[in-house]
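Missing here: one protein chain of the complex. Every other protein chain is in place.
Chain lettering (A, B and C) follows the sequence in which the chains are written, and residue indices restart at 1 in each chain.
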Amino acid sequence: MSATAVHSLWTTAAEPITKIDSPQIEYSLIAPTLIVIGAAILGILVEAFVPRVARYYVQVFLSVVALVAAFAAVVALAAGGHGTTESGIVAMGALAVDGPALFLQGTILLSGLVAIFTFAERRLDPEAHGNRVDSFAAQAASVPGSESEQAAVRAGFTTTEVFPLALFAIGGMLVFPSANDLLTLFIALEVFSLPLYLMCALARRKRLMSQEAAVKYFLLGAFSSAFLLFGIALLYGYAGTVSYAGIADVVDGTVQNVNPALAGTMGNDALLLVGAALILMGLLFKVGAVPFHMWTPDVYQGAPTPVTGFMAAATKVAAFGALLRLLYVVLPGLRWDWRPVMWGVAIATMLLGAIVAITQTDIKRLLAYSSIAHAGFILAGVIATTPDGISSVLFYLGAYSFVTIGAFAVVTLVRDAGGEATHLSKWAGLGRRSPLVAAVFAVFLLAFAGIPLTSGFAGKFAVFKAAAEGGAGALVVVGVISSAIAAFFYIRVIVLMFFSEPKPEGPTVAVPSPLTMTAIGVGVAVTLVLGVAPQYFLDLANQASVFVR
Amino acid sequence: MSFPLLTLTAAVPALGAIATAAVPAAKRTAAKWLALFFSLVTLALAVVVGIRFNTGSGADRYQLTESHSWIADFGVRYELGVDGIGVALIGLTALLIPFIIVAGWHDADPQETGNTRWRPTQGFFALILMVEAMVILSFEATDVFLFYILFEAMLIPMYFLIGGFGDRAHAGSDENAAAQRSYAAVKFLLYNLVGGLIMLAAVIGLYVVAGTFSLSEIAEMRAAGELEMATNTERLLFLGFFFAFAVKAPLWPLHTWLPNAMGEATAPVAVLITAVVDKVGTFAMLRYCLQLFPNASEWATPVVLVLALISIVYGALLAVGQRDIKRLVAYASISHFGFIIMGIFAMTSQGQSGATLYMVNHGISTAALMLVAGFLISRRGSRLIADYGGVQKVAPVLAGTFLIGSLATLSLPGLAPFVSEFLVLVGTFARYPVIGIIATFGIVLGALYSLVLYQRTMTGPVKLEVAKMPDLKLRELLVVGPLIVLLVFLGVYPKPVTELVDPAVKHTLSDVKQHDPEPEVAAK
Amino acid sequence: MNPVNYLYLAALLFSIGATGVLIRRNAIVVFMCIELMLNACNLAFVAFSRMHGNLDGQIIAFFTMVVAAAEVVVGLAIIVSLFRSRHSASVDDASLMKL
């Protein structure tokens, strides 16, 4: 018996392996993300190898450089026309480099940079044992109030890990709005969520609240991402692919070579609709839309204030970016299904955010609810489903993020013995004690309230205009009403600061380092510039308002 | 591009505001003089505007125009231009501010000393100038959006003026007063903000319909028949605009913020509210409601007229019932605004010229009455009418000026308000006789509250608390004297203003396609 | 066997997980329920991958596992720190911030 014959008895020849062609990645086009992630990894190495005393400085330097470089890269790409004519799909269809992506990445990077400044602030807290300290825990692992914690404080430890964490988060956020398939979307979501969960837990003061915030944020975040994932699964099941373009084709019914399996699932709209709804839910959770908003107040209150500012600004930007892309690229064919639903969500968000904020007594919670209301306004722009809708949302996000970071930066300045004095009653008469700080905060509040000549008004006008032109006049009316309600509590704070007598044992206003000053200054500048002469940025947003498919 | 006179007129007070705010805490007096200086420069510029304005029959509707692209994306341009009405009101504003500043010379001197950061005086005068700048610019704007922005933005400085610098003469404890004051300020802001936001919706709607905010472009489109608005759309937009203006004006039943605001604010600020800022509301009705939505305006006229009528009678009756001098004046103003609005919507040249004239005269007369009342209050430290009596015996000059102010308020012939009130009445009567006749009752009620006020405060036996009351000081005379002279002058010779206003009114009437009703017997 | 049944199973698991999140107090258990939901998703992915006859779903499943692992790392860290400072892992105890 021949060998082959023998072989053939118990073996069979496998098919010759066709070689997998290695993926080609356009590194230059995704440079911003790569820079940031790379810097983050470097940051970890820094934690490992750089002596403790130097870490803070190295980390700050590293992150700043990375963000600036990344931003430069974004600008270069935009200048290279990748936002408009040259825009395209890169990295094997994983990422899209187009106008919205670049615009939002730019916004995220800038706000991230400003946020890093507030992270690095070390003049606000009184020196502990001769060490300048920032607003992050000396040693997150040590139990609050325990020996080890005091030891850590005495040793002058600081959690410099926040910087690489922040960089990872930013990296994820950069990917999120440019993700071009559902898998990338999910991964990006996790990549920027997980560091945020951790950063929430790192407050130096009020650590119990900080940890509680982290737990809530983590559990609810994971919960929502599970829904998101299931939604992805269903969409995948429906379309047989996770790439946006592919799904869109299937949804629009313009898909070629339909195999029987696909034909089978394509018929099943339930998969599509439920899947889409679940994914929407995941994104709405991130933007803090009603009824997925409930984490917002607690987390905003508990997290270290600089982190809160960062989250409030950057997360919203990234999440809305992803939402826009999903709704405008993947599901436009479905808009008759999702628009009514989003209407409901938007209305609920605007009203509930404004109404509940009225009775808040903690400034951070107040701002949390105001951010919910603003999410509602932005949703109104999203619903427009017109190019104007896109550009108005982009503009609004840009305007909003800087005001937010600035506002929270001001919150970090008002302190008493127990750290930041966030209870509103403590803010009474601030205008008498330090008119400048009060005035700046008033500017931010007026911007939130959408008073003309502030960026808030320009943004609000843009989204409402888009909504009205998109046939959502009713939304505009609701939006107007809720901004009227919202105006009430912004005014309340101003009344408190300027018209009520200062309390004898009131808080003091710490004089910050140039870092925080920059953060606040940028906030004010952007607020006024976008309020008085927004045209340039509106043009920018208009140019950037075309998605690539 | 000619010389930007209008921009300059608005820019000067704005710069003044910044300059005043920048004065260090110690140099309080310098700040006052600086503010006064800038306000006077503004007045001079306003005069120049008046001179440069051509009232000839062939002249353009809007003159001294400026136009720059601003926010192309929103179809917004920085467009300025004035018609006669604008000129008149700019003049009024620029005229009153110096008096307001001088009258409020000591209102903002800080009680607590030592706190070097806190500079209330500088803030007070800076805010006044800021308001002036915004008001003037809002009278100059010929772009709806630009106007809207100013209409809203001017609330903020007003808000701080009301809430931050309350009347020291209040009933009750300090906290109580502070509470009332911030209540008044918040009420003022929220009322006007809500009005403004509803207007915002309408403004956006207008953009969706017209695609531009420039009055001139809209006028062209309408002339070319390219601007078709569905009847209901137009009506809704009209309501959106009108609501905001009616809150500002204020028109019954949206008036309740005014008495609080005027009661709690210092007298000069109260004057600023009712004599200057509120005029923006009535001005806007005349310019925007009628011009942008002629058909809707016609449609709404009956309702508006009735509301105005209610304002007239209601305001007067409530004025009679007040126990607080400043609140009384506030309700009187509500009654007067009723007349103004009635004149505007009577859609006759008499009515509208009268209304415009009324805005000017009411500004001056209220300023006169309110400022004297302020001097009175500052002497006795109480706003309650019941706390006064027999002042006329101890301070005859004060009493005399107060009487003239009251007589102006009841529009006595020979004083300016009579002319405008009669014009409004005639204009209304010509088209709506019944309403005109009912409105005439207003002149009786006006006499009632004015004279009751005078009798209770100035006549009768001298109250112990007022026995030592000093008469008007020179500074105060310098405030009141010129105003009274103006009242008499405009009462005897209103022609300059009417000539200024006439062409504008003709344009407005042609916008709403209305003509004065012809007399039954053709005059020979 | 009809792959659709796997989908039903996945949905069932997912619902069980979600219910668990709602009814269990212990943070760890809650977290495990979430992991269960993730695994339900994996099952769904694989099932669909089989139905469509392409590998995407299976690859995604691997990614999901990695993500789940990462979540475990972060989650446990947070939960443990909470536990150490409160001597309780009950999510309901962590309710300082409300209203």
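Heads up, the rule we're going with is that contacts are C-beta pairs under 8 Å (C-beta built on N, C-alpha and C of every residue); 3 or more make two chains touch, one makes a residue touch a chain.
The rule is simple: contacts and distances are computed from a predicted model.
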"Heme exporter protein C", "NADH-quinone oxidoreductase subunit L", "Ribose transport system permease protein" or "Sarcosine oxidase subunit delta" - which is the UniProt name of the missing chain: "NADH-quinone oxidoreductase subunit L"
Looking at the whole complex, which visible chains does the left-out chain touch? A, B, C
Please pick, from A:196, A:303 or A:485, the residue that touches the omitted chain in the full complex. A:485
Given that one chain is not shown, which residue among A:224, A:455 or A:500 touches it? A:224
Among B:24, B:253 or B:302, the residue in touch with the chain that has been omitted: B:253
Could you pull out which residues of subunit A are in touch with the chain that's been left out? 215-216, 219-220, 223-224, 227, 269-270, 273-274, 276-278, 280-281, 285, 290-292, 294-295, 297-298, 336-338, 340-341, 344-345, 352, 355-360, 485, 488
Contacts from subunit B to the absent chain lie at residues 190-191, 252-253, 255-256, 314, 317-318, 320-322, 348-350, 353-354, 390, 392-393, 400, 407, 412-414, 418-419, 422-423, 425-426, 429-430, 433, 436-437, 440-441, 443-444, 447-448, 451-452, 455, 458-462, 492-495, 498-499, 502, 516-524
If the missing chain were put back, which residues of subunit C would it touch? 18, 21-23, 25, 30, 91-92, 94-99
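By definition in this document, only the chains that are shown with their structure count from here on.
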Which chain lies at the heart of the structure, taking centres as C-alpha averages? A
Dominant interface by pair count is A-C
For subunit B, residue numbers touching 2 or more other chains are none
Within subunit A, the set of residues that touch 2 or more other chains is none
Sort out for me which residues of subunit B touch subunit A in the complex. 69-74, 115, 117-119, 148-150, 152-153, 155-156, 159-160, 163-164, 175, 178, 181-182, 185-186, 189-190, 193-194, 197-198, 200-201, 204-205, 207-208
Touching subunit B in the complex, subunit A uses residues 432-436, 446, 451-453, 457-458, 461-462, 464-465, 468-469, 473, 476-477, 480-481, 483-484, 487-488, 491-492, 495, 498-501, 533-535, 538-539, 542
Residues on subunit A engaged by subunit C in the complex (per definition of touch): 140-141, 143-144, 183, 186-187, 190, 194, 197-198, 201, 207-209, 211-216, 218-219, 222-223, 226-227, 229-230, 232-234, 236-237, 240-242, 259, 261-262, 264-265, 297-298, 301-302, 365
